[in-house]
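Excluded from the complex is one protein chain; the other protein chains are retained at their positions.
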Amino acid sequence: MRLLVVEDDPLIARSLDNALAPLGNIVEVFTHCAEASAALCQGGFDLVLLDLGLPDGNGLTLLEALRERGDMTPVLILTARDGVEDRVRGLDLGADDYLAKPFSLAELEARVRALLRRSQQRSDNLLRLGPLCFDSASGRVTLDEAVLELPRRELLLLEGLLSQAGDIAPREMLESRLFGFGEVGSNALEVYVSRLRKRLQGSGLCIRTFRGLGYRLEEART
Amino acid sequence: MMRARRLAVFIGLLVASFSEAVAAETLVVEAALDRRVVAPLLDAFERSHPDIELRFHDRSTLEVDTLVERADPAPDVVISSAMPWQMARVNQDYARPLRSREARAWPDWAKWRDEVFGFTFEPIVMAYRLDLPRHMMPPSTHADLHTLLTTRQDMLRGKVTTYSPARSGVGYTLFQQDARYTPRFWDLVAAMGNVDARLEENTRAMLQGITEGRYWLGYNLLGSYAMVWAQHHPEVIVQVPQDYSLVMMRMVFIHRDAPHPRRAGEFVDFLLSREGQRVLAGQTPLFSVRPDVSGPYTAQRLRDQVGDQLYPIPINASLLAFVDPQRRAAFMARWRREFQRRR
Partner (left out) sequence: MIEVDGSLKRRLAIWLLVTVTGLGTLLMIEAYLGAQRAAQRAYDSQLEAAVLTIVESVQWREGEPVLEIPAAALQILSTRHEERVFYAVLDADGKRISANLALEIDPADQRHAAREPFWRDLTWRGEDWRLYGREYDSAGWETQDPVQIWVGHTMAGRRALAGELFERAVTRFLAMVLLAGLLMLLAMRVALTPMRRLRQLLRRRDADDMGPLDARVPEELRELAETLDTLFAHQRDSRDALLRFTADASHQLKTPLAGLQNASELALAHDDPAAWRAALVDVNEGAARTSRLASQLLSLARLRHVGGDGDMTRLDLAAMLREVTLDWAGRDAARDHDLGLAELPVGPAVILGSPWALRELLGNLIDNALSYTPAGSEITLGIELDAGTATLYIEDDGPGVPAELLECLHHPFERGGRQDTQGSGLGLAVVDSIAKRHGADWHVSNLDPRGLRVALHFTLSSREEP
């Protein structure tokens, strides 16, 4: 993967490079809006990590120009500003995620992975997580290259979880996906989740429950 | 725009002055003023205004007054010694105001409304023939005259003359004014009636009679004429009354409908001007009103000679009373009554 980092602080830029390069990415760092903008025009990046306060302008301007060109490269905003206004504006302008400084590198890696995965899925119609792969065109699921036959609702549940690619899939979203908008029992969803959990046992994947919030399909911690 | 208007005004003025210059060759002056007396003044005017030809008509006061109303075209300038009639015409709006420097500077007591101006200062005098002092003490006051007329009736019968109030406007005015000053005036009238005083129409006739010896004593003569007459007729003595002496003024105004108002204004201005008044003081016996001119005939010199007993007939609205028909009738009635009273 080819990542573009726009960050004027050398320490943070270096640590970003150090953290992301070992994951198999090519990281290019720019310290100014103008240079970054020029590089972006060339295209070919899979993800942009964008700092907002730059010496020659606001990163939001860069983002705006990027989206106006129709370039849908995922953008993760990194900033020391904690103002909600900036966050909302950034997301409005088409940023895909937002991380406030200070952040832990682990958090950053997770977000980057999720974003990359999502962009990957958009490009090949395959939803993947670890050994699991879901072809949204054919509805075929493979686990460790073996086809996994699933009933319809479990398939819908898996698709819903995978579509969030490592993020929490809100409960309301899953319920409407599985049962439509009709009234369902509070534990109806839980039934399908536990069924799916059983199927995934031993695969290195697990479904974690967030009380009142939703579920997340994640790689089990060793 | 502005310029066009200015040009129009200029052309207008040009045309006006041109047409006036042609027409103003003749300026008509209707005057109750002896032409022979006033000739030097008229000559002086014609010399200083060679473009104006004066047509000066010497008429009686009655004629002048009638012409003010009747003449067509109207005369340019009207001069008369019949002060009440002049005043009445002015009050009737027959005069055109004169707004000139001379007019403004003219003394207030000698003008009215800047429309009519008294420009001469003529004392009213008594005159007697040299025969009189041979028989009696000649009178120097009105009282003296009265005493003389009552005490020497026999000797003076038929030898006294004065104005006819009925036939002479000037005479009427003078008697009216006399009557205003003292009620004893009527005694004087009665005394004159008692000596069969002869009533003349003008001063000239009275002077003529004195020179010819018909009259010994004349009352209320125009001093201006009498003084000139006395210079050439040594038998005539002029006496300015010592108690009071009336002063008559010739009144001049520009007619409302004057065909040449501007020229007429120049003429009146000349009468009031220092130059005009100097001619008046030096070459006519009409006496100058202005205090700033010198000559034998000036008001100032007259005052120096006879003292402060000069009573000019005031040029104001009170003159109008004299022309009131009823008042005139009443006055004439009384005159006749007193004149014919026999003792």
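A and B are the chain letters, set down in written order, and residue numbers restart from 1 in every chain.
Keep this in mind: a residue touches a chain if its C-beta (ideal position, glycine included) is under 8 Å from a C-beta of that chain, and two chains touch if they have at least 3 such contacts.
Predicted model, so just to flag it, every value in this text is computed and none were measured.
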Message: Which candidate, B:A74, B:A88 or B:A191, sits in contact with the chain we can't see?
response: B:A88
- line: Of the candidates A:E107, A:D124 or A:D144, the residue in contact with the absent chain is A:E107
- prompt: Which residue among B:T151, B:Q231 or B:S318 touches the omitted chain?
  reply: B:S318
Positions on chain A where the hidden chain makes contact: 82-85, 100-102, 104, 106-107, 110, 167-168, 170, 186, 210-214, 216
Field: Missing-chain contacts mapped onto chain B
entry: 88, 91-93, 112-113, 180, 316-327, 330-331
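FYI, only the chains that are shown with their structure count from here on.
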Query: In whole angstrom, how far does the Cα centroid of chain A sit from the Cα centroid of chain B?
result: 133
